Each structure stands twice: as structure tokens, then as C-alpha cells.
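Some chains have been omitted; the remaining ones sit where they do in the full complex.
We just call them A and B in the order they show up, numbering each chain from 1.
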Amino acid sequence: MGGRDATMVLLDENGIRCDGRKIDELRKVTIKAGGLKNADGSAYIEFGDNKILVGVFGPRDVHPKHMSNTDTGILRVRYHMEPFSVTERKNPAPSRREIEISKVIKEALEPAVMLEKFPRTAIDVFIEVLQADGGTRCAALSAASVALADAGIPMRDMVSACASGKVADTIVLDVNNEEDQAGQADMPIGYMPNLEKITLLQLDGVLTPEEYKKCVDVGVQGCKDIYEIQKKALADKYFGNKGD
Amino acid sequence: MASKTVIDELKKSKILELLEQGKRIDGRALDEPREISIEVNAIPKANGSARVRLGDTEVICGVKIQPDRPFPDTGDKGLFICTAELLPLSHPTVETGPPQPHVIELARVVDRGIRESHMIDVSQLVIQKDKSVIGVFADNVVVDYDGNLFDACSYAATAALLTSKTPKWNWVDEKAVLDESEPTQLPTSTIPVSVTMAKIGNHIIVDPNGDEWNSMDARITITSDSDGNICALQKGGSNGFSQDEINQCGEISVRVGAKIREILKAAQQSGQ
């Protein structure tokens, strides 16, 4: 994020952002639970121009055995971008960024998943970013929660996620790709709405202590909006209100 | 590479028993491919893309087109590279890590089918001879597996290429600089179609599904072009074909390929 500049009008005099949204408005988000035949659970999310597919397998045996834990199940997460998902074709080898995001998402999901019910096994979450447009980790985390639920894995809560940030000296919800490139700060948040716990939090960019608090607050509100969309996705699949 | 399970053996017996009666386990004719659905422009930010379902096998191909350095000995030709990857969410047995030999073979067979047909006129993809050319990368990812990835990936890549648009670059100050003009259709000519056949017992079947794939003795993938000529072929599997069977497979591939080509043409139309 070293290359921030201000040639683009990120926020106009009416408080409208470069993509037409208000400062506390999410991009269009649609989630579909299920869809894959072979995965035990799956979900597909479109979050603005992000398109992400998540498949879940498990609980299942761990190979090699010494990687398993006799006291609890383990969660494994792979976040992966397709070569064609970004502007310049991505090298297929996993990047250090992808490895870090895999770890951050894993730790964001762990508090929600009742792993202690499945000792010696693994639950695998495979995240595939088909098209990226800023905020992939939050979109992926939201979809992964739905896919885990779709797989019938017992959960304490959903994890809902979106980013807040600072753009044109203003704290805004759901930073898109242009805002991330040209903006001042980006704060991805993952949140369990019922347990009221933040399980993912990162920040790149400079915020005053007051902006910092505001940013967390705006992000948590956004997560609550995402939570409704997640619930609807599961309801659509399991209670048949697909016609909505 | 554990032994096959009893269930696998029973399935194979059942498949073979039905074939003796001229029937397939999913009711298809022996030379009938599964239903093919093609959604082009599934990844709008790519230069071309397609999402293909072949029965319950699903593949997404995204095409990226960008300046690249030519190979030293072919400075007057652009690059075409086609890859394939089995995503781990496509089947519980898929492992992450370096590609297995069967995935490398998959990618190379799909690549050769398109390359040998001369579908893409790489001589038109030169920015500055010997210095800079246009690279066309068609990357296939398998998102759901039910057999016959060769054909699913081939159709996905072909449909994505048929609907790809290429930007223009100019050679300025020893650099390829993007021209702001509207991207144009990627220059393609013939439409290659790959048809994969499995041999189970003495029966040749087209487009084996997952259960048939596990039961086959040998397989053959034959790609034909719009002129009805054969332009690439790959035999696989742990058994052989008689010369007559090879000739028969050639005929099937051209005949069935012609029908599938119409589906690809329709997808191309839908994308314009």
C-alpha cells in the first residue's frame, strides 16, 4: 500500500464514493450455499466484483497421523487465487501472502467451529478466489462460514466479515480495490455476531486513536449486515425460499 | 495407491455387465457425451473465460493476455500456454502441492490439442519482433470432478479463447505500452474438439464419467479440427487397443466432435 495517491476522486462533495456508494454502504453481496457435488459443504460468494468459491471436507482422517491431535479436531484452511483472478496473471505457486491469509482465516474460524467434538480428525476448508476486487479475505471468510455450516459442522456462531477503512480522510465501510490502492487505511474485520467477538482483525495504514475506534465500530456494523446475508443463503438452501 | 475397494470392483462388474447388453450405467448411448453446458465470460475481468459443465464435471478457464518475451528461436511468434489444475475442493482425494504426473499430462494434452490445430494464429501476436510478443495464457481449474477432465478442460479453454478479446500494445521507448483502443477479438481460425473414449472390456465408450473412468482398461483422446481432420491424440491407461479399435476411435472422434463443435459455436455466439 506504499503507492497511495489522490488523483482519483474517492469521495465527492455529496459523500458519494468512486463506485457510487455511501460511506456506510456495502457493495452488492450475494451468497449461495452448496453448489459443489463432491465437497461435503460449499458456498459461492459474489462480493462486489469478488467471486469466491469455498469447499469443505471433513471431519476426516489426518495423514500423516502424527499431524492429528488426540484431544481435538484440527482445522486446515487454504486460501488460493486462480492465475486469472487478478489483473496481471498470477504465478500458480502459493505466495507468501496467500500462506499468511490462509493462517489468518484459519484463526478467525477456529473460535466458531466446535473442533473438540471431532478428536483426531481434520476439517479442510479450501478457498478459491476466481476473481479478486479488494477485500477477498473478508469475502472468503464469510463464504467459508457458510460452507462449514453447509457441511453440517457444529458451530458456536457464524463468522461474518467485511473491511472498514479510511478514504479521503473519512472512515468508510467496505473498502474496494480502487479505495484500497489509493486510500489511506484498510481494516479487515471478522466478527461472531452472537458471541460478539472479533476473530479477524488487521490494519494497514495510519489512523489516529479516535479513527481507530471508529473504524472498528463501522466494520463491526458491516459484519452484522453480512450476517443477515449469510443466514439468508442457508435459509434459501435449507428452507426452500429460493424464489426470494 | 491402495488396492481397489470391493465397491470399486462391484461397480466395474456392473458397468461391464451393462456394456455387454449395449447399455451404460447412466443410460447414455456408447458414443454419447454427457450434457455440456457452457457459460462464457464467467470471469469478466479476465480477457476471456468460460465455465463448462460436462455432466457433473465442472471446469473454469480464464484467459489472460499480456506482453511477454518471445522464446529465443521464435521471435516472430506470440506465446500460447494452456495449464490445468485440480483444485482440492473438486474431489476428496485431490492433494495440494506440486502437480502429479496425471495433472501434468492433462495440461499438456489439452495444450497440444489446441496448439496443433493452429486455432490461434500466433504470428499475429507480435509487438516487436524478437523483443516483445503477446502471451495468451489459458488456465483451467477443475472445481468438480466426475471423470473425463481432458474434454472438459479442452472445451473450457476453447470456449474461453473463442470469446477472448485482446488489447493492443505499441512498442515505445523499448517498452510495450498499452494502446487505449478497444480490445479486439483474439485471432482464431479452426475450432479444435477433443473427444475422449474409454475402453472397458472390448467396448469403446465416449466421455466416460467418474465411475467409468475408474473402471476403464485404456483410454484415448483424439482432437479433430473444423475440417474434420485429426490433429492430436493421446493414448493412456494400462492396457492397449487393437489397430481396428484405433481406427474406429478416429472415426468416432471426428463424428462426435462435429456435434460438440456446434455447441462451442453457440457458446461463441452467446458471448458476442
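Everything below uses one rule, namely that a residue touches a chain if its C-beta (ideal position, glycine included) is under 8 Å from a C-beta of that chain, and two chains touch if they have at least 3 such contacts.
Source: prediction; values computed, not measured.
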For this session: Would you mind giving the copy number of each chain kind in the full assembly?
Result: A x3, B x3
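Criterion: only the chains that are shown with their structure count from here on.
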Problem set entry | Interchain centroid distance [CA atoms averaged], chain A/chain B, Å | 32
For this session: Enumerate the contact residues on chain A facing chain B in the complex.
Result: 36-39, 42, 49, 51, 53-55, 57, 60, 78, 80, 82-85, 87-89, 92, 124, 126, 128, 130-131, 133
Problem set entry | Residues of chain B defined as touching chain A within the complex | 42-46, 49, 56, 60, 62-64, 66, 83, 85, 87-92, 96, 137, 139, 141, 143-146
